[in-house]
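Pasting in a structure now, in structure tokens, and then I'll have a few things to ask.
Here the complex is missing one protein chain, while the rest keep their positions.
For subunit A:
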Amino acid sequence: MTETTADLLNAKAMGADLERVDGLAKVTGQAPYAFEQHAFDERAHAPLYIHPVQSTIAKGRVTAVHGERAAALPGVAAVLSHENAPRLTPEDDSDVAMIQTSDDRELLVLQSDEVSYRGQIVAAVVADTPETAREAARLVGVDYAAEPHDAAFSPDSADLPEPTVDTELGDVAAAMAAAAVTVDAAYSTPIQHNNPMEPHATTVVRSGGALTVFEGTQAVHIVRRILAALFSLDAERVQVIGPYVGGGFGAKGSVHAPLVLACLAATVLEGRPVKIALTRRQMFELVGYRPPTVQRVRLGADAEGRISAVGNDVTTHTSRLKRFVENAGGSAAMMYAGENRSIGHRVAELDISPATFMRAPGHAPGMFALEVAMDELAEACGLDPIELRVRNEPGTDPVSGLPYSSRGLLDCLSEGASRFGWEGRDPRPGVREEDGWLVGTGVAASTFPAFTMPGSAARIRFAGEGRYEVSIGAADIGTGSWTALTQIAADALSVPVEDVALALGDSALPAATVAGGSAGTSSWGTAIVQAARAFVDSHGTEPAAGAELTTVLKRPPDTRGYSTHAFGAQFAEVRVRADTGEVRVPRVLGVFAAGRIINPRTARSQLIGGMTMGVSMALHEESVIDPRFGHVVNHDFASYHVAANADIGDVQAYWVEEHDPHVNPMGAKGIGEIGITGTAAAIVNAAHHATGVRVRALPMTLDHFLR
């Protein structure tokens, strides 16, 4: 057993319902986003605008780029292609990279004639207005030598590569054969696109050998490291600034091609600010998505519902250009008891655009499949679905055997059942009708790992008159980092929040890891706490004005003796129109166990945001690749539906008190992603309760219910 790493501080600011410290600036339009930032004085140096030219083949080579007509258009400053773009200098820097290396092939924009997916950037125009750039891009002619491509995801194909073996305990096949009750079914989730409200946007200027980049990103320091490597610059010559970001959901967690393109243009047009803001369509082609999954889930149990076998054989796909595997099997690996367990992923390689992280990677689709299968198992056992989960609560992590640092699933189920009004629920499906609508309720569990990344640094400076400046190059992508980190710093320094001036979102500030993996607050907060302690050790509680200290969090809190996860339970009421199958979700209620909640206001926003995205995932979101062409054809918001206001009814998020001294000094687990896990399953389970129809493929559109 390892030592306890947390003292939970002396919480005064943490836990307080503090308004967003950046709220006033945002609602009054005083918070500039990347595209609105001014590099230099833009009256003296008018900015230029980029519009990319995208490949109309999925595989092959560019044989010629005809830029003459574009270049002749008044206002056009440059036409870029692989023939004239500056050379990038990628490195295999995997020893320092947490997320992405600079030799990531997605980033090698305009470096060769090779085309690896439809929509890939093959040229670009830089002009004095966005409209001129767009029109000039249309005038660029590109000749191709097309080669046959494969963009069809065929999960049943015999030609797929062998699956990975991620977990193999005991003998699932034998346990299934011996089980009194089994579920063996395939569950599928489609491609989903992150689609933050703010499209990916950059303002960049290269001047005097330095690169200044205003970027909507989840990690200014990662962007700086990647750009420094690609453009052969010392890291000190690259500054990445992104104090305000209009959402990311993972799509801004690593560098994508448009940013590299903008920096190439700025290199060619030294001294001129260059801007790019993606169109919504380009958001479907250039900045990643969640890959599809087909999950064969096997559950075997005795007659009392005690699980003996858990299997998830996942089939998904990846771009040939850059491997990314949606780890949907991870949920089944850790969620419930069972001695026999088998998890693997089979990954089809296709000529399509690269995927990336999307909110709760792995667990969003994984908890859909597992939690619908659990509902089916409960039905087959004649058990209430909550009771089934109670009976399969593991004492220790079923794979590692480690104890949980804390595991609040049962508390969440219990409190959720009480708040939702679960007791006395008639389990029979398809027997409640009100005014032509079939009504049902459903439940599912939620989970997401809790962890802390090493590598963040924080600087504490005493400004005098009781005030401290706390600096860290973290990101706030709308989550509330500005506010939560201010509260953590206040408690770490034992001062009121009014005496803390936080700075983040700038690579000139001390290094910080990504706003991702639900690990941002944990990683940055731990770094701040460490720096605060070191500051007090060095300077005491009455420091001299100007006293300053920076420390780097080299090793995160030692949690090796524990399995660390947040848990939750979600309940949904679903109505399905009896005649047409239209689905509405009037009510979703979630209860979560995520350690200490730093700020109830921003936490609730994170959780109901995740749940809302879960409703959207359940009912609507689906990107469709047309294999003949190789790209997503419903690449706009008219045809890729996200939930509208009218789809979202009463969404309530609560949490249970959870004291976890192991995860980090704050005792807090991340909450950015858990909200989307399990929502879709709760909704699908409720729809089954309403109608008797078991939907195993998302999105749950009305045609599933037509008779």
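The rule we apply is simple: a residue touches a chain if its C-beta (ideal position, glycine included) is under 8 Å from a C-beta of that chain, and two chains touch if they have at least 3 such contacts; residues count from 1.
Following the convention adopted for this analysis, contacts and distances are computed from a predicted model.
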Expected UniProt protein name for the omitted chain (select from "Integral membrane protein", "Spore germination protein", "Xanthine dehydrogenase YagS FAD-binding subunit" or "Branched-chain amino acid transport system permease protein") would be "Xanthine dehydrogenase YagS FAD-binding subunit"
Only one of A:Ala158, A:Ala544 or A:Ala646 touches the unshown chain, namely A:Ala646
Even though one chain is not shown, subunit A touches it at residues 56, 131, 134-135, 138, 436, 579-584, 619-620, 624-629, 633-636, 638-639, 641, 643-647, 699, 701-703, 706-707
